[in-house]
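Heads up, the thing below is written out as structure tokens.
Of the protein chains in this complex, all but one are displayed in their positions.
This part shows subunit A:
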Amino acid sequence: MVLDTVVYCSRLTAAVNVISKRNFKAHWVAPTLRELQRRKVIEEDRGGGPKIFHRSTFLEWNYDAEIFAFSNRLGEKFNDSSLRAALTHKSYIERETARLSDIGVESNLQFQDNEALAQKGGEIMSKFINGYLRAVFTQVPEELIRAMHDFLTSNPTLETVAKHIGLGDLMLCADFPCKTETYVKSFKAVVAALAESSGEERARIFVQDLVITQLYGQDVNELWNPVDPIGNLTAILKREGKAEPEFRLIRQAGSNSILAVYYVGVYSDKNFISEGAGESLEVAKEMAAREALKKFFHTEDSMRALPFGRQLKNIQSKIAQLENQPNVPLSEWISPKIMSAVH
């Protein structure tokens, strides 16, 4: 039977998954491996952890082939110079020039670093993300759009994306293991390089496919919530000409115990709007108001799934148009001026 087992190979420092087969091993194999493992553990403890090597120190490494594979893996065409510049960091250039001048060689290296590209990439990435969010979440106030944008452009999110498209081995930087900022900078520079090489359209689709898909599975209501939901709800109903919101207790259980639950429903002129549950009446009231606001913003738990990939073909122009047009902020959303603001 073929089982997958983890083998510690003395040459590779990372654990390797082996598709193993049954074998008869000589009587001295196990004791030898045990002794080698014991010595390895001692050395690692002395050295402060297992030694890690950059992939480029291996014998089988061809940087040109890796760059070629990188662009093909993503399905994009890059200008060679733009891509190499996007992957080169200032720290690397400084280290190389210092090294060469130490040896005494004249250093007229033709490297270009990725500072400018990273700056530009960050801007256009923000632009694309905002355009998508405003086109998909049309009824949402600008504060929530900003919260979602900040989540998508945060360092942990971008670092995960950068690591999983293979930038870790391709970056030329002085720090190893590479810091989060290095990954994020490289990724932004790659986006800018793509915009330079293949045009803004391709870069927009690239950001949609790789960065905005990280929003999938994330509850957007965890990212931002209005401070005074009951006040906002009252203002919205007032501007729509409906009656004031009336909170009624719908269900309750265990009111004398720790596990009390109260369901409060919001009604406007005896029409049911939403209900919310909580461990006390005040909490339940606030949750009910939040649910009502979620209904107005179209961000309930049962909202439409986010479109990706082919589903975006029809709304790309709308996305491009909304990149420079912020949604309505919450203060205006609840005010009487907003009657006709629908994208």
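The rule is simple: a contact is a pair of C-beta atoms (placed from the backbone, for glycine too) under 8 Å apart; a residue touches a chain by one contact, two chains touch by 3 or more; residues count from 1.
The working rule: contacts and distances are computed from a predicted model.
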The chain dropped from view, which UniProt name applies: "Large ribosomal subunit protein mL43", "Glycosylphosphatidylinositol anchor attachment 1 protein", "Autophagy-related protein 13" or "Centromere protein P isoform X4"? "Large ribosomal subunit protein mL43"
The listed residue (A:Thr57, A:Gln110 or A:Ser302) that touches the chain absent from the view is A:Ser302
Can you tell me which of A:Pro31, A:Gly48, A:Gly104 or A:Gly217 touches the chain that was removed from the display? A:Gly217
Considering the whole complex, not just the chains shown, which residues of subunit A touch the missing one? 1, 3-4, 7, 9, 12, 14, 16-19, 21, 59-62, 65-66, 68-70, 72-75, 160-161, 163-166, 168-169, 208-210, 212-214, 216-217, 249-251, 253, 263, 301-302, 305, 308-309
